[in-house]
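Only a single protein chain was left out; the remaining protein chains are all shown in position.
Right after this comes chain A.
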Amino acid sequence: MDRNNPGRGDPMTADRRRRLWAVVVDAARGGAVAVDHVCAAAVSVAGVDSGAVAVILDATPRELVCATDRTALELEDLTLTLGEGPCVDATTGGPVLVGDLTVPECRNRWPVFAPAAVLAGTGAVFALPLRVGGIRLGVLDLYRACAGDLGAEQLADALVLADTACAVLLDDATRHGADRDDQWPERTGLHHPEVHQATGMITVQLGVSAAVALIRLRAYAYAQDRRLRDVAADVVARRLRLGPAGTADDRHG
């Protein structure tokens, strides 16, 4: 279908996304795609040993959504208990890529977390924020026993899957099914600025948070079987106004 046509845009991007979506769908083993499948896919393509996704909700500082093994669980616990580490910094800033936790800079930056993580058998941590502009959803944390940086290809794959994790967190849980592998989620990045402009406008129109505005916008486009960017362009041009329940309150002019 046109909305999710993988052939559009830069062919290199489409190839990467097609390949990665197949890995995610594979991880879901025939069921609906959830964020833990995206996390498992990220672990496999980034060449790391384990991973976890933590979500930031309004009321709580940090909530673990999934962890691929005991090590990831242990490190997430450590992060939560100590309140410091790459996975904390990534929730408020950009990606934090630490190829070697034993170097002095790491001990200076995270005096308690760095030695504790090394003691737990972790040599490298790569924390990728799950955020869309001002909307902070959480963080994708990848852990590896051996020290070493991510390669450029591994990093590109992990960044695409971080985008996918954002999309899966924003969309209805049953929407991305393995039986519908043509329907990969719409990207959350800068590709179509009107999507983010529309998010801001809906925030004011409905009096909701930016996260809820984006969820509504994506749900509406999906329900109408239209491309997100086209629906967003209609909102920005004030041809379309979403109603309180995400329904259209169509108006032209």
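Just so we're on the same page, a contact is a pair of C-beta atoms (placed from the backbone, for glycine too) under 8 Å apart; a residue touches a chain by one contact, two chains touch by 3 or more; residues count from 1.
What we mean here is this: contacts and distances are computed from a predicted model.
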item: Protein name, per the UniProt record, of whichever chain is missing from view ("Transport permease protein", "Transcriptional regulator", "Plastocyanin" or "Nucleoside ABC transporter membrane protein"); value: "Transcriptional regulator"
item: Among A:A42, A:V132, A:I215 or A:V231, residue touching the chain not depicted; value: A:V132
item: Among A:A27, A:L169 or A:A198, the residue in touch with the chain that has been omitted; value: A:A198
item: Option from A:V38, A:L159 or A:I215 whose C-beta touches the chain left out; value: A:L159
item: Residue among A:A32, A:I56, A:L73 or A:L97 that touches the chain left out of view; value: A:L97
item: Positions on chain A contacted by the hidden chain, ascending; value: 9-10, 12-13, 16, 93-99, 129, 131-135, 149-150, 152, 155-156, 159-160, 163, 189-193, 196-205, 209-210, 236
